[in-house]
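Here is the structure we will look at.
Omission of a single protein chain aside, the complex is shown with its protein chains in their original locations.
When the chains are written out, they are named A, B and C in that same order, and each has its own residue count from 1.
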């Protein structure tokens, strides 16, 4: 029996899921369905012992029957023995007890700084974005950050400089994390619809690509000089287990809301030779 | 029908109760059965709308079936719709939302400073007392304090100077409450087995006496020059309602543990002419 | 102030909302599209309140509607929007673009620290983060301080004591004892840190019932209470009702096309009261059907 084809949104959340290590305590912020689905995928595949903190619910290890389109809905705490209080979660994250957070941004620079606050001037911003939630404190103390964006291709997301830095990456005009004395390790991975990036030092580097995206396409969409890993490799496709997890967890397809139509039409198939989960 | 006679311990807790104003939020500390009984007496007589915070339980307006000999016992939260968390109570008190606290001391000076920490030198105290609980912060911010002692007569409690100031009265070597910027009003009343005192300024003054105690007896038992109110008056005896409340609330007589045998043998009767509650 | 004795605190929505002064610092309970005090929000708009300084964590139609109505001077939240699903908050975005509101975007953790300072009776608290972010540039009031023990640089943030917190709860008794379901978000902190608390409840219950359910916000912090069924609509208030996604979409669509005024006229002003509002909405009972089955629940979000 040959596996069904899979779509970019499915592969994308699997790639986010794979940035989670077993046993980690992981959190996602508001309006982040891809990260949200990814966390549940990780818990049902390679990280069954993770401590999953369900976004705006602060529920621990829930088994939601489906992912609703809002992050504060009782569906998201079903099956959890308990929820943290708001302050219990923030305290844990600020004292260093949370290992990973997923962060996105309307703008992201090469240091992994993100902007979810505003585009344009501060007194009269052209676009007031939603806002940073708890990010400007959490990003200082949480163990590692996984960044993601589904809007790389348009060319306006990966920018030379953010109009506003909401959440600190590895370095801002105020200094580096070390200089500021922040205990958190900062951005470790960045997943976009064009590829996967790591942070070998303070800046981002392309290390894995999708089969239907060329390095030149990635470079053209990136607003700063693209650093490419010497051992650049193609991404491992999702396993059938991972795909099944995505489909079970997100039957409403809430994750798809993060993508342009064009990206959603990208369909892939496992090549007969295998393609295992990494 | 003539009322039954009453004892000093009964009158004493009634006098403590009368220092509570209607609608006040009131708290007592550890090992304080007289204050504890007094709070329940006040709530069942002249202050039915007070917010009674039950000592170490932090239960709000409980109706205990009896007062047990320990302050942390489930009997003391019976009938309360809820208890505060430890930190909820301390926060409320420290931000100024608690109106009155009862405080006692192994030593008390004329400014109303109290010592519940140690007698003798600090490195090797002759007597290590129990300790101040939350007093050294609470006494700074709570609205008013009612002090009490049942050990005035022995002459070693009301002292010229405390060996150690656990809880601040109106002035210590560090300055006055105003100088320290403390919002709380400090000691307002002091009740002893010899009389009732007020604080017209920063220091304590005898203002009411028991019928079986002379001013000279009070003076002899007091380690600092006794200030006596110009309108010194005899204490109003407990009403039958107040006495009934004491007896209902404290059937085990836990309050008696605070008194020497000699004081417990003091028995009074209402004079036929009346003697109303004040 | 002292704690509030257990007296009957029931009043009308109009009376309760009238205790919120123009220009007041108003804390909004709930979060995202859950347990928002929408009946109070609508009543404040009906009463023509202006100049409000809103404080909250993550919000949506509560803030956006008050901004659309011109009731707001300053926005101090960590997030205002309709998540990935319905996108940016249209009135908020437009008012920011036109410089009509002060954008004092903050951070959940900073607001928590500021509320805790008020709650604990201290004038400030230190936080570790914020430096490195531009959020500090929206808050010139922050100060850098040094830890007297470690020498570590920290940001001191001042106590935040809202004039009033507006909370909605599924149930409560006449004394103001409120039961909430998780997530409580900042409601408990708002209740302790604010000078006054005005609460609406979907259902007024006995003290026995609210005690059995669990008292989340104690009556000694609550100044006024109004029974308003569906008082959080179009936000959810579990265990009673899910949020009204079609209605939220109707609002966002109207506001995005520049017709927030039309929405306000139809659903706030013309309805005149919450009874009128509930009649105008109509399909409220559908939202309580979430618990029938997983399929019924999913159907509400389709």
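What we mean here is this: contacts are C-beta pairs under 8 Å (C-beta built on N, C-alpha and C of every residue); 3 or more make two chains touch, one makes a residue touch a chain.
Because the structure is predicted, anything quoted here is derived from the model rather than measured.
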Displayed chains contacting the withheld chain: A, B, C
Hidden partner chain, touching residue among B:17, B:39 or B:94: B:94
Touching residue (missing chain; options B:16, B:52 or B:140): B:140
Of B:15, B:38 or B:59, the residue in touch with the unshown chain: B:59
Touching residue (missing chain; options B:70, B:214, B:248 or B:265): B:70
Contacts of subunit A with the absent chain, listed as residue ranges: 23-25, 49-51, 60-61, 81-82, 84, 88, 91-92, 94-99, 141, 143
Interface residues of subunit B (partner: the chain not displayed): 30-33, 56-59, 65-66, 68-75, 77, 83, 85-87, 90, 93-94, 117-118, 122-141, 164-168, 172, 174-175, 177, 180-183, 251-252, 254, 257-258
Residue ranges of subunit C at the interface with the undisplayed chain: 113, 120-128, 141, 143, 145, 147-150, 152, 154, 156, 158, 214
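In this text, only the chains that are shown with their structure count from here on.
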Centre-most chain, if every chain is reduced to its averaged C-alpha atoms: C
Computed distance of Cα centres, subunit B from subunit A, in Å: 60
CA centroid of subunit A to CA centroid of subunit C, Å: 28
Residues of subunit A touching at least two other chains: none
Residue numbers of subunit C (touch at least two other chains): none
